[in-house]
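A short worksheet on the structure shown next.
For this depiction, one protein chain was excluded, whereas all remaining protein chains were kept in their positions.
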Amino acid sequence: MIICIILLPIIAGILVPLLPFRKRSHKEIFLEGAVILNSILVWYLLLHHSESTFLLAHFTGDLNISFRVDGMSMVFAGLVSGLWPFATLYAFEYMTKEKHENTFFLFYTMTYGVTLGIAFAANLLTMYFFYELLTLVTVPLVMHTLTREAVLASRKYLYYSLGGAAFAFIGLIMVIVYGSTTDFILGGVLDLAKIGDRTNILLLIYVMAFMGFGVKAAVCPFNSWLPQAGVAPTPVTALLHAVAVVKSGAFAIIRLTYYSFGTEFLRGTWAQTTVMVVVMFTIVYGCSRALKETHIKRRLAYSTISNLSYILFGAVLMTPLGLAGAITHLVFHAVMKISSFFCAGAIMHQTDKRYVHELNGLGYKMPCVFGIFTVSALALMGVPGLAGFISKWNLAQAAVDSNNPLAYGGVACLLISALLTAIYMLSIVVRAFFPGRDFDDSAIRDVHDPNWKMLLPLFVFTVFIILFGIHSQPIVDFFYDVAAGSY
Amino acid sequence: MDFVCNFPFFSILISLFSGTICSVLPEKAAKAVNRIVIAAVGVMSGILLLYLLGTGESFVYWMGHFPAPWGNEIRAGILEAGMALFFCIIMYLSMAGGAHKLFDEVEESKHNLYYILINLLLSSLLALVYTNDMFTAYVFVEINTISACGLIMIRQVGRTIEAAVRYMIMSLLGSGLFLFGLCIMYDLTGHLLMSNIKESVALLIQSGEYQIPLIVSVALMCIGLCIKSALFPFHAWLPDAYGYSTVSSAAILSSLVSKGYIFLLIKIIYRVIGFEIFNNTRIIDVLFVFGLLGMIFGSLSAIKENDIRRMIAYSSVAQIGYIYMGFGMGTQAGMVASVFHILSHAATKSLLFIAAIGLTEVSGGSRKFIDLTGAGYRNKWAGVAFTAGSLSMVGVPLFSGFISKLLFAQAAVQVEGKMLAALIVLGISTVLNAIYFMKTVIRIYATTGDTSYPCITFKDMKVHAIVLLFFIVLNIILGVSSQPIVNMIEQGLAMFA
Partner (left out) sequence: MYLILLPILFPILAGLCLLVYRKEPERKLLTAFTGICLVITGALVVSALTLARQSLTLFYLTRTLPICFRIDEISVLFSLLTVIVFICAGLFAFVYMKHEQKEKRYYGFYLMVFGVLNALCFAGNLITFYLFFELLTLSSLPLVLHTGTKEAIMAGLKYLFYSLCGAYASLFGIYFLYHNCDTLTFTAGGVLQVSPASPEGRFLLLIAFVMILGFGVKAGMFPMHAWLPTAHPAAPAPASAALSAVIVKAGVLALIRVIYYIFGADFLRGSWVQTAWLTLALVTVFMGSMLAYREPVLKKRLAYSTVSQLSYILFGLAVMHPDAFTGGLLHVLAHGFIKGSLFLIAGAIIYTTGKTKVHELRGIGKEMPLTMWCYTIVSLGLIGIPPTGGFVSKWYLAIGGLAGDIGIFRYIGPIVLLISALLTAGYLLPLTIQGFFPGADYDYNTLQKREPARLMTIPILFMTILSVIVGLFPNIITDYLTEFVSTLL
């Protein structure tokens, strides 16, 4: 079943350029059908999962490729499968203006399968495998436009990702050698007897592995690939560089920290302090860069950098509450950011404008898009009643609860970042709705909201932002259960 | 003694004599003979391997039935047979893959010579693999050098001659040092057969006499072989030699010739000096350090390069650094990793060279990156193959490179003092590998804008494409089902002792 789920989108993707579609709409139906079917299968699996591990193949020694459904995979797979059908729908409309559609959908759909592979991986090696694969299938998407900018961006993306994986690999080795198994077990698998007095070396390796996986999660100083990768078509930037790829990095770090090294081993050590400082710095750094950036998508990308570090901040608190906070933000941020990215994409698609200062007065021409953008902006700021508030609340509570003075500083970082978020997001909104007294709107007279394929995902995401903000109890309870290891 | 036991001797002899025959045959026939010999040797090695796996013991073959210490011996174990088989496979594929370029690169009249050299090379490699006699080893080292030199030079372009001269000088220096070391060793022990030397060395160590000359002898042999296998900083000859020779030569040289020397070194370590004794010397630390430096500097040079073939050549320097790093760890696991990397690198590097030629072909013969832009679209097979090779080099799971990285890292963890250095350099080196290989991969897929160069389809390059496919499959086999191979290496190394 799991294999099926992972392979279905990959095969569907490969079929796109091979099948002779007579009309574009046939292709759309085929792809959307495949993606929706897969999402349904994923949800079916999540609701009827069993504890057993599915072994696909033996690697060297006792290393193997195997899959399992546990709490974290439910969260991540549920998230990804929830977003993908909408993103695909959006992509159909968006891609009408771009070339090489088939290649795009080939890799775009394949990425779905690979991401699910990361989610369902039962051990570190399997995850590492799909993690590398994810880099490879997404590179063509970054490179899609084949402009010089895109080539440079994809190059950088590759260097960073593969390089990061190289260091994460060292962590993998440590777990293989010093752990009792490489399977993910909440609480860690390190065998203290084997470690002996090598604690410090292991901590050093942890930090290295953290930074290695952190590359995908855009931890400072390895974040510059993310804004550059914004040259990709918006469905890619939105879904992959705000959700699938970068969240895989965060997901991998959570796996590494909570399920492999174990929080018992790490909590209170210098390694925790180090990574926490890095994460806190990134939170503020990302926001400040976003403030300076005038390209809309790059601004959002910097915002993603900062928000990813929120997740990591929760993760490096190394308490169950911290994990719950991290998971909450992992899910909620995905919805908020994809919504704002899709708005940015809709703006680019309808008007070809890509800089903040060009947006004057567009709010009245595209009320739906900008209205939704405002909601997502407010949510990202953490206005109560919207999703962002809840996730920040959970993170902050975990930080306060951890009794770690540094974490208190982290709470302050969260709030500083919220303030900066307010400025860089709302300045867009203000521009769009308050273009100035003598604004001449003749240049944008014909601009209007995009069609339903673009708007439907946006509306759905907005509904979820509000729903999560107002009535988050069931889902947050679920997250807490996951963090406590009940699934 | 079974008939199969004659195979090592046969294979060396066949390839040696077929070289002689080739000189009088017409070109086409020479080619056929060459291929058949390689294939036959491969088949024989395969049968031998199966036989050895069956018996589970190595055997010693007396040449002319003279017992030691007078006679010359051949020894065959799992590792030897496996190595010979693997060398044949790579060689066959490389020859097949580069065949269509031979006409462009080598004068018509020299084709026969080319096949002669290849056959000689094969026989010398096999001899290096199988021999149990140090002096025989030396002789074949020289034969190997000469034939390799010829292979470089045969494409008579200005740079190749210069490269060949440089290679000749460095190689001779290397074999000279090896000879010195051998002389001292003979002086100390009075033997030339490996097993006999080993006994004497063990006695010497026990007695505590002649320690320094012994170390000097070992060091000289090591350095000699290091130079010949282009360990950093003795790699200056390599980029030109690999970069400008014919495709098949480059593939064979990079993946086999240097590996032959390295394999000889492994034999010396295990069969002549003794693994334990060797590990107690400081030499392994030196090898370790130079291995690490090679991993970094080789890659750095590769990054600076803007010629695809030279870049791949420089990458060899880095990969050889990996192998020596494995030696330097001084553990069984490190050695296993090194031997595996010999295989994995050979499979990958020849793939890259052969794929690179496919790419340059559709870029007006230019090897500069700027001309290669978009080559991956013009020659799809070569593009895919190059990508696969690059991914293997970077160490992406599914490919052989990942397994060697895994083995190296696992080995490194067992060595307390060298663990961090090895792991960190492994990481950095992966980053550097990613930089230059991925840069190239992105380059060849960058844009379809320039269509002034022709495209090549499958029909135009059937053989080439199939060879590439075989190489990819080989890589993936090494990458996916590595466990039997690793087991075999372990058994083989155990037989050495």
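Here the chain labels run A and B in written order, and each chain numbers its own residues starting at 1.
Rule of thumb we're sticking to: a residue touches a chain if its C-beta (ideal position, glycine included) is under 8 Å from a C-beta of that chain, and two chains touch if they have at least 3 such contacts.
Since we're looking at a predicted model, the values are computed, not measured.
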Report summary line: Visible partners of the omitted chain are A
Query - Options A:Val400, A:Val460 or A:Ala484, residue touching the unrepresented chain - result: A:Val400
Query raised in the report: Which one, A:Ile390, A:Ile444, A:Leu458 or A:Ala483, makes contact with the chain that was left out?
Result: A:Ile390
Report summary line: Sole touch to the unshown chain from A:Leu7, A:Leu406 or A:Ile470: residue A:Ile470
Report summary line: Touching the unshown chain, chain A contributes residues 378, 381-385, 389-390, 393-394, 396-397, 399-401, 411-412, 415-416, 418-419, 422-423, 426-427, 430, 433-437, 439, 469-473, 476-477
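Following the convention adopted for this analysis, only the chains that are shown with their structure count from here on.
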Requested in this report: Spell out the part of chain A that touches chain B in their complex, as residue ranges.
Outcome: 57-61, 125, 128-129, 132-133, 136, 139-140, 143, 146, 151, 154-155, 158-159, 162-163, 165-167, 169-170, 173-174, 176-178, 201, 204-205, 208, 212
Report task. Quick one: which bits of chain B touch chain A in the complex? Just the residue numbers, please. Result -> 391, 394-398, 403, 405-407, 409-410, 412-414, 419-420, 423-424, 426-428, 430-431, 434-435, 438-439, 441-443, 445-449, 480, 482-483, 486
